[in-house]
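The complex appears here without one of its protein chains, the remainder shown in place.
Order of writing sets the chain letters: A, B and C. Residues in each chain are counted from 1.
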Amino acid sequence: MATDRQGFEIRVAAAAENVPLVRHALRAYLETVPMPEDRVAEVVLAVTEACANVVVHAYPDADGDLQVAADLDGDVVEVRVRDNGRGITPRVDSPGLGVGLPVMAAIADSIELGKANGSGTEVRMTFAVRDTASHPGSDSATLST
Amino acid sequence: MATDRQGFEIRVAAAAENVPLVRHALRAYLETVPMPEDRVAEVVLAVTEACANVVVHAYPDADGDLQVAADLDGDVVEVRVRDNGRGITPRVDSPGLGVGLPVMAAIADSIELGKANGSGTEVRMTFAVRDTASHPGSDSATLST
Amino acid sequence: MTDVNGVDRTTAGIDVVELVGENDLSTSAQVERQIGEAISAGRGVVVDMTEATFIDSAVLRVLLSGQDRAATVGVGFAIALGTTTGHAVRRLLELTGLSERLVIATGRTEAVAKAAEANPASR
Partner (left out) sequence: MTDVNGVDRTTAGIDVVELVGENDLSTSAQVERQIGEAISAGRGVVVDMTEATFIDSAVLRVLLSGQDRAATVGVGFAIALGTTTGHAVRRLLELTGLSERLVIATGRTEAVAKAAEANPASR
C-alpha cells in the first residue's frame, strides 16, 4: 500500500517535444498509487492539456520552464502544473481548439488556477485515487461504434 | 470598517435577463467592502462571465437555478457561482467567444472549478480587497524549485 | 438598469450603434441585429461605447464578428471610446488583446471619420 505524501517532480524546458516525457514520467508515478488504469489515462490526459497550455501560451516571446509536481495525500492525488510565464491571458486568436481548460475541469475532481510566485500560472488539479461517485460517468466511457 | 464574514447570496432562474440583476446586487454588496471602484468593476465582470456560462451551458435541455454567494473573509472576497446543471462539459461548437474562463482566471487572484454537490458546477473565485496582492506573489504555491 | 441602445444614421454612410450603460448576453443579440442591419444595407458601422459602463464577452463576440463581417462586405467599422467609458469595458478589451485588433477611436466624431475612410459609400 502506498504511503501518504509520496512525491513526484519534474522540470523541463517548455517545448512540445518534452510533453511526452512529462506524461510518461507522471504515468510511471501514478502506477505506484492505487488508481484504476482507465482513471490514470484520464489524469494523464488532463495533465497533458495543462502542459500543452504552458508550451503554447505561457512564453510568447521567450524560453521558459514547465514544472509538474504530484503528491498523494490520503486518497487524493494532487497534480500541479506550473510556469513562470505571462499568466493566464485570454486570446481570441488562440491556435487551440479551446477545450483544454474545460477538459481538465471535466476530468479533475477540482481544478484551481492561480498566479504562481513572481509570475506565471499554477494549475492545481485533484483526483480521488479510487473512482468514487465524485465523477459519474468517468468509468463508463462507452463509445459505441 | 467592514466586519469579517459579511455575506451575500442570491438565487435566480438561470436566464440571460437575470444576469444584470445578479450583477447589480453583487455590485451593491461590493460597495460595502473596502475595494477600489475599478477593482469592483473587474470583479463584477468576472462574475458576469461565470453567470453567463451557467445561462449558456449548464442546462441544455431544462430550466435551472443560478446561485451566487459572496463573503468577505479578512482581506479577501470569495465569490461562488453555482448551478445544478450538467457539469463542465467541453464543447467544440460553443456559441461563446471562448474567453470566459481565461477572463475569470486573469481577473481573479485564484479560481477553482469544482463539482457542486450532487450535480452541476461551482466556480469559486477570490479577490483581495485591496489591489495590492492581486498580482505577483499573491499565491503561496509551494512547488519546491 | 440597462439604458436603451439606439442607432443613428449619419450622412457619411455610417450607422452609429450606441451602447448605453450595461450590455451583456441579455442584450448582445439586439446589438448584433443592429450591426447586422447596417452592414446588410451596405452602410458602415460605428459602435459608440462612450457611454457604455459595462460589456461582457458576449458583446465582445458581437463586436469582433461585426468587424469581420464589415471587412468581408467592404464597409467601414470602428469603435468609439471616451472618458465616460466604464473601466470594465476598457479592461475587457485590453485583457483579450482586442484593443489592438479592433479599430478604436476616441469619441464618436473620430470614430465616424475612421469608419468612413474604409467605406465605399463615402468615397
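Everything below uses one rule, namely that contacts are C-beta pairs under 8 Å (C-beta built on N, C-alpha and C of every residue); 3 or more make two chains touch, one makes a residue touch a chain.
All values derive from a computational prediction rather than experimental measurement.
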item: Displayed chains contacting the withheld chain; value: A, B
item: Omitted-chain contact residue, chosen from A:A58, A:A106 or A:M125; value: A:A106
item: Residue ranges of chain B at the interface with the undisplayed chain; value: 89-93
item: Interface with the unshown chain - residue positions in chain A; value: 16-17, 19-20, 23-24, 37-38, 41-42, 44-45, 48-49, 52, 55-56, 96-97, 99-100, 103, 106-107, 138, 141, 143, 145
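The working rule: only the chains that are shown with their structure count from here on.
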item: Category of the chain touch graph - line, ring, star, complete, other; value: complete
item: Innermost chain by mean C-alpha position; value: B
item: Pair exhibiting more inter-chain C-beta contacts, B-C or A-C; value: B-C
item: Centroid distance [mean C-alpha coordinates] between chain C and chain B, Å; value: 27
item: For chain B, residues that touch 2 or more chains besides their own; value: 97, 99, 103, 106
item: Overlap residues in chain C, where contacts from two or more other chains coincide; value: 60, 64, 95-96
